[in-house]
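Of the protein chains in this complex, all but one are displayed in their positions.
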Amino acid sequence: MTEPVTAPVTFDETLHGRRRRSHAAAALDAAPTQVLELPPPPAERPATVLPRLALDENPADPGRVAVGFSRDDVLSVAGAGLAGLSVGLIFTVVLGIIPTGWLLVVSYVWFVALYAVIVFLRNPGPAVVDRFWSIMLWSAGAVVIASLALVIGFTLISGQDVVTQMFAADAGGLIDRLHFFWQDMGTVGPLAGLEQGGIFHALVGTIEQIGIALIITVPLGLTTAVYLGEVGGRLARFVRTIVEAMTALPSVVAGLFIYAAVIIAFTRQFNGFAAALAITVLMLPIMIRSADVVLRLVPGNLREAGLALGAGQWAVVWYVVLPTVRSGLTTAIILGTAHGIGETAPVLLTAGVTSNLNFDPFNGPMTSLPLAALEFVKAPQPEMRARGFATAAFLLVVVLVLFVIARIIGGQEAGTVSAKQRVRLTQRSRGTLARIQANRREHESRGSADDGEGMPPGLEQLFQPETDPPNLPKATNE
Amino acid sequence: MKTLFSARTENHDEPDLVEHVQQPGGLVADNISAWFGDHKVLDRVSLSMAAGEVTALIGPSGCGKSTFLRILNRMHEMIPSASLFGEVRLDGDDIYAPSQRITSARRNIGMVFQKANPFPAMSIYDNTISGLKLAGIRATRAEKDLLVEDSLRKASLWDEVKDRLEQPGGGLSGGQQQRLCIARSLAVSPRVLLMDEPCSALDPTSTRRVEETIESLRGQVTVVIVTHNMQQAARVSSQCAFFLAAQNTPGVIVEYGATEAMFAHPQDDRTSDYVNGRFG
Amino acid sequence: MKTLFSARTENHDEPDLVEHVQQPGGLVADNISAWFGDHKVLDRVSLSMAAGEVTALIGPSGCGKSTFLRILNRMHEMIPSASLFGEVRLDGDDIYAPSQRITSARRNIGMVFQKANPFPAMSIYDNTISGLKLAGIRATRAEKDLLVEDSLRKASLWDEVKDRLEQPGGGLSGGQQQRLCIARSLAVSPRVLLMDEPCSALDPTSTRRVEETIESLRGQVTVVIVTHNMQQAARVSSQCAFFLAAQNTPGVIVEYGATEAMFAHPQDDRTSDYVNGRFG
Amino acid sequence: MTAISETADVTTRPDYPEAGADTASPRLIKQVRERADRTFRLVSSTGGVIVLAIMCLVGIFLTVNAVQAIAAVGPVEFLTTQEWSPETNHFGIAAVLTGTVLIALVALVVALPLSLGTSLFITEVARGGFQRTLVSIVDLMAAVPSVVYGLWGLAFLQNNVIGFAKWLSTWFGWIPIFAVDGADPANPLPNNALYGSSTFIAGLVVALMIVPIMTSMMRESFSRAPIGEREGAYALGATRWGMIRSVVLPFGKGGVIGGTMLGLGRALGETIAIYLIISPIFAINFHILQKGSNSVAALIALRYGESNGFTMSALMAAGLALFILTMIVNFTASTIIGRSRSGAESEA
Partner (left out) sequence: ASYPRISGNGSSWAGAAIDQWRADVAAQGVTIDFTNDGSSAGRKNFAQEISDFAVSEIPYDGDTADPQDTARPSSPYAMLPIVAGGTSFMYNLPVDGSRFEDLKLSQDALAGIFTGGITRWNDPAIAVENPGVNLPDNQITVVVRSDGSGATAQFTLWMKRAFPDKYAALCARAGCDPAHATSYFPYQGLSNFTAQSQSNGVTTYTSGTEYTINYDEYAYPLGLGFPVAKVKNAAGFYTVPTAPAVAVALTQAIINTDASSPNYLSQDLSNVYGYGDPRSYPMSAYSYLLVPAAERGLFDAAKGATLAYYANYSLCEGQQKMGDLGYSPLPMNLVLAALDQVRKIPGVDADTAASMDATTNGALHGGGNPCNNPTFRPGDSPSQNVLVETAPFPDGCDAACQAPWTGIPSGSGPTYETTTDPNAPAAGGAPDAAANGPAAGAANNAAGSCDPNTGICANAGAAAGSGGTVKTVPTVLASSTGWAGPQSLMIIIGLLILTLIVGPPLVNRLLNGRGRRAPGERS
C-alpha cells in the first residue's frame, strides 16, 4: 500500500481471458481449448449486417397489430348469448313450461352451456376451461354489482316520494325544496306531509357520534397498529389475536356493554357520547386490523435502509413507514368509519331515539342516520316509510362522499403520481433547481473568500480531511 | 410418451417452412415496431434466429432487448398499454395471426426470466411438469416420471435434486431455481427458448451451470438469450445482435451476425465501442 | 451549519483513534463469529479495513459475506435469531460496547443494499437528505439545498436528476435509484460505507457509474464492498478478502491482502481457483 | 487480531485452530435506545394495552354478567337446552347457537364463491377504470348499513327468492337440509309462508353483507401474487385460468382463508338484518329452507329491551357463547394465515 496499485486485471484482459474458454473466441483464436459438440458451422460465416442502412430515417408510423380480443371471441360470446336468450324465450314465453320470471336464469344457464360447446368446437381443453371460468368470474362480478344495484335501487324507489316532493311544482324555493336536509322532525307529527320535516337531527347525530368515535379510534387504533407492526413481542401477538377475534364482536354485544357500563352505571340517560363509545368499540378492531395488514406490507428493506442511515425506530416509523402506507392507512380509517356510520343496533341501545335536534352529545337522546331510517320505516304512515328509505339513501350518499374525500386526502400509493401531478412536480422541480443554484452562487460568493470550494463547511470537514492521507490509491483501470 | 408428444409430430404436417427446412424452431422477427402507450421503444427491427442455434441479444440498458424478447412469445401483450407492429414467424407461421392461439405460441416459445420464478407451492417434481398441467396435456404417471427426469437432466439439475423431488421448488438456491425454470420450460418441448438475462442474479458457479445447460440445448432448441455480459454472449452464442437506443429514440438493431464476427471485427463503431467495454 | 454537523463534532471528542490517526474511518473486525439461531455462519473472522480505502469481500454464495457486512454496522441484530461474538472497532471504539448508541454506529457506517431502496413516499430531493430527517439533524433550507447538490454530485447523479428533484425517487431507473441510495448515505457524512453487491442488479452503464462514484470516494470514506464480480473487485478495490464456507461449516476468511496480490499470486489454492473462475 | 499486511504484494492466510476447538459463545449485546425510541415504544405499547384492556373489559363484562344465568341452569343444560325461557329457569343456547351457525354457514356457502369470483374478476379480468370502479363498488357495498340490507331482505328479497326456495325443496327435498315440513305438493295453492323467514333467506342477506369484506381481503392477497410467477405460468402457455389456478390461488390461499374466516365471524355476529328477517323459533331446525330460525345476536336484539336482572344475565350468557365461538373461529383463522405465504412476505 505504499505505491499506487497498478491494475493487475483489466476489463479487457478479463474479457479476453474469459473468451479463451468460449467457443466463439476459440474459433477466433484458432486455438480451441474446448471442443464443443456443435452442428458444424456453415461453410462461410457471414460477416455482420448493419440493418439500419436499408431503412428510411423517418418512416410513416405504421398501423399496429390488434391484439387482445379476436373477432372470434366476441362473436362466440354474442352468439352464445343470443342462443341462450332464444332458448330461454322458447322455454318461458313460447312454450310456457317455465314461469316467465325465470327467463334470465334459464337463458343464463343455456348461455353458459352453449358457449362452452362453441368454444369446445374450436379450441383445446384448457381454453374451454378458461372461457368457462372467465364467464364464471364475469358472472360473480355481475351478481355482486346487481345485488348492490338492487339494494340501492330498492332503497331509492322506496324513498322516491321524498325526492318527488323536492321536485314538485309547488315545493317553493330552493331552500324549501331541500328542507329534508336542514329540518328536523321536532315539530313534525306522523300525519304531516312530506313537505315538512327532515333528517338534520340525525345528520348532526351521525356527525357528532362518528366524530367522537374517530377522535378516539384514529390515534388509538393507529398507535396500536404501529405497536403490533413495529414494536412486536409476545404481548403484541396476544393483542393482535384479541383484536382479530374482536373484529367479529357482535355489534349488539358492544351496545349492551356500553349500555350497562356507561348508561346504567353513570349517565343514567341515553346520550350520543355513549353511542360514540359503542361505535368506538366496534370500529377499533376493524381499523387496527386493516391498518396492521397495511403496515405489514411495508417492505422490510425500507426499514433497514432507514435504520442504516442511523435513524431511531421512531424516526423510521414516522418518516418512512407511515408515509409509505399513507393511502392504505386512509383506507383503513375509511373502512372503519363507513362501518361505524352504518351501525344501528348499538346506537339503538345507547343513543336512544328522538325526533329533535340535539347538539349536546352528553345529554339526552341523539339519533343517527341509520337509526332514524329504522325508526321511520317502523312507522305505519307511508310518508314516514318514504322518509326512512330516503334517509337510508342519503346515508349511502354520505358514505360515498366520505370515500371520495378519503381518496382525495389519502392520495394514491406512495411513489405513484398521476399525469397532472407529474406536470406540477416538474414545475416544482424547476423551482427547486433554481433555488439550489441561487443558494450555490450565494454560497460560492461568500465562500470564495476563504477557500473557493463549493461546499458547505460541514461537508468540507467531512469530505476533505484535514490532512490528505499519504499515498491515496488512484483509480487504476482507466 | 406417444400421447405426450404426438402433437409434436402433427406439426410436421404444417406448410413447409420457408427459412429453415431442416429443423423446426426457426424464428423470424420481421419489421417489428413496439410502443408503450405512445412511447415508441422499438423501430422496425428485423432479425432471423436460426433454428437450433443460440442467438444473443446485447446492448445497453433500456434499448428494448427485453421488449423485443417478449414480443417473440407474445408476452408483450400482457402490459395493458403495449402495442406493436410487424410479424413474428415461427417456422413460417406468424404467431400474431388471428388464427393463432396465444397459448400455443407461448408453449412453442418458452421463456426464462431474470428472476427465477418457480411455483413455490409446487414440489420440484410438479414444477417440472407444471407446463403439462397448464396446457391441459394428460400424461400417465410413468410418462411424467420420464419427462421429469429428462427435463431435469437437460437442465443439469437432476443430480442435485433427485433426492428431494417432492420438496417445494422455492427451497432451492437461486441458481437451482433458475435451472428448475429452464427444466420446466423444456418439459413442454418448446421449439424456441427465450432467456432474459437468466444469470444476472446468479453467482458464478450457478452461471456456469446455466451456461452449460444452454450449451447442451444447442441443436435441439433455438435459444435466444439477452445478456449484459459480453463474455457470456461470447461464450454461449453463435449469433449476436446489438441493440441500441439513442437518446429519446426507439431502439434499433445496429448490427447483427455471427458472434465471432461481432466481437472480432464489428463494422459499426458503436458496436465496437460497446463490445470493447467503452460504453454501455 | 453548526446544528447540521454537530453530531460529527461530538465524535471528535471521542478517545483518540488507535489504528488510524491521520484519517477517521478505520474499521477493524476482531474475531467475529456469528450465528443464526444455533447455526454458526461465521467463525472467528478478523479483518482490518483501512481508512479511506476500498476493501472488497469476495467469495462464493452463502459463505457469510453479507452477514459479515451487516455485523459491521449492527444491522445483524435486526434478525431476531441472530447473535454474534467478537468486536468491531471504528476508529478504535467497539461499536458493540454498551456505551455505544446503535444509531450513531449506523450513522457513521452507512450501508447500500443489493436492491436499491429509495423511500417511495419521498421525492428525490427528500430522499437525498432523508438521513438528516431520520437522524433528527436540523438544517436550514439553504444548507439542505447545498447538501442535496453535493451528495448527488458525489453519487454522479446530479446531472441526471437535477430537473426532476421533486419527482418520487421510485421513478428513476434501477441504476439511478442505486446511486440515489449512495447519495442518501453520503449525505449524513458517514466514515464508512458498506455496499452489498451494489451493482448486481444493474446494467453495465450504471455499474460503471457506481464504480466511478466509488472511485471518487476513495480517500474520503472507507468503502467495504461485497461483490460477485471478480473484475469489479479488481477494478475498484485496493484490498481484498476471500471468504469461503466449506460444506456444513461456518464461513471463514481464507486469504486477504492487497487486491493485486490476491489476483496476481494468491497463496491459497482455493483463492487461486476462485479468482481464476475455476469454481464459485 | 490480524491487520492487513503492509506490503501490497503479499497476502495473508489467517490461521484457524482445529475446527471444534472454538468455544466462543454469542456475546450479549445491549441496545441502548434513544429517548425518542423509548418514548415511542412506551406510547405505542400503551395504546396496545389500552385496546387490550377495552377488549378484555368487554369479555370480562360478558363473563361476569353471564355467570349468574349459567350457574342457575348449569353449563350442560345451558348448552343443550333448546328453549329460551329464563323466567321459568329453563333456557339454553342449543337452538339459538345452531341457528346462528347455520345462518353463517349458508352465508358462507353463498358468499365464498361470489367473493372469490369477484376478487379474481377484479384482479385478473378487469382493467383500468373498470377495475377501480369495481373496487369502489365493493367498498360501497361494505358501507351499506345493515339496516338497509335487513329492510331489503324483508321487503324485497324474501318475496322474490321464495320461488327458488320452493323449487329447491321440491326437487332436492330428499336431501334433509332442503326438506320443508308441512310442504304439500298436492295443494295447488301456494303456501309461501312455509318458505319465508328462513335460515336460507337470512343467510342470503348476510352473504351480501359479508361479500365485500371477504372480497377485499381476497383481492388484496390475489393482487400481491408475484408478477414473476404469473409471467412464468403464461410463458409456459397457460391460459388465464391456468395461471390463476397455479399461481394466484395458491399464493392467495391465506387471504382466502383469512377473508372467509373474517366473513364467518361477521356473519356470526350480524344482528339487525337477521332480526328483521327471521321468525325466531327455539328449536333446532336443520331445514334451512323452512321458516323459523334463530341467532344469538338477533335474540339479544329482540329481548334486551325488556330484559333486566336474571333475564339480562341469560342474554349475556348467550352473548358469551357467541363470543367464544367467534374467538375460536378467529384463532383458527390466524393460525392458518400465519402458516401461509401471502401477506407475510414483503416481496421487495
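Note that the chains take the letters A, B, C and D in the order they are written out, and that residue 1 is the start of every chain.
Keep this in mind: a contact is a pair of C-beta atoms (placed from the backbone, for glycine too) under 8 Å apart; a residue touches a chain by one contact, two chains touch by 3 or more.
Model, not experiment: these values are computed from the prediction.
J.: Write down which of D:59, D:117, D:196 or D:252 is the residue touching the left-out chain.
T.: From the options D:59, D:117, D:196 or D:252, the contact with the absent chain belongs to D:196.
J.: Can you work out which residue in A:354, A:368 or A:429 touches the chain that's missing from view?
T.: Result: among the candidates, A:354 touches the missing chain.
J.: Return the single residue from D:119, D:158 or D:246 that touches the missing chain.
T.: Per the contact definition at the top, the residue touching the missing chain is D:158.
J.: Touching the hidden chain in the complete assembly: which of D:178, D:234, D:282 or D:323 does that?
T.: Among D:178, D:234, D:282 or D:323, only D:282 touches the chain that is not shown.
J.: If you put the missing chain back, which residues of chain A would it touch?
T.: On the chain A side, contact with the omitted chain comes from 83, 87, 90-91, 95, 97-102, 114, 117, 121-124, 158, 185-192, 263-264, 268-270, 348, 352-356, 358, 363-365, 375, 377-382, 385.
J.: Taking the full complex into account, what residues of chain D touch the chain not shown?
T.: Residues in contact with the chain left out: 83, 85, 87, 154-156, 158-160, 162-163, 166-167, 170, 181-182, 185-194, 196-197, 275-276, 279-283, 291-292, 302-303, 305-311.
Methods note: only the chains that are shown with their structure count from here on.
J.: Which integer distance in Å separates the CA centroid of chain C from that of chain D?
T.: 47
J.: Nearest whole angstrom, what separates the Cα centre of chain B from the Cα centre of chain C?
T.: 36
J.: Could you tell me which residues belong to chain B and also touch two or more other chains?
T.: Each of 103, 134-136, 277 in chain B touches at least two other chains.
J.: Give the residues of chain D that touch two or more other chains, as numbers and ranges in rising order.
T.: 7-8, 33-34, 36, 238-239, 242, 348
J.: Tell me, which parts of chain B touch chain D in their complex?
T.: Touching chain D: residues 73, 75, 78, 80, 103-108, 110-113, 115, 117-122, 130-131, 133-136, 181, 184-185, 188 of chain B.
J.: So in the complex, which bits of chain A are touching chain C?
T.: Within the complex, chain A touches chain C at residues 1, 5-11, 14, 18, 299, 301-302, 304-312, 315-316, 319-320, 323-324, 326, 413-417, 422, 425-426, 428-430, 432-433, 435-436, 439-440, 442-443, 454-459, 461-465, 467-470, 472-477.
J.: Note which residues of chain D are touching chain B in the complex, please.
T.: Touching chain B from chain D are residues 127-128, 226, 228-229, 231-239, 242-243, 246-247, 250-251, 253, 341.
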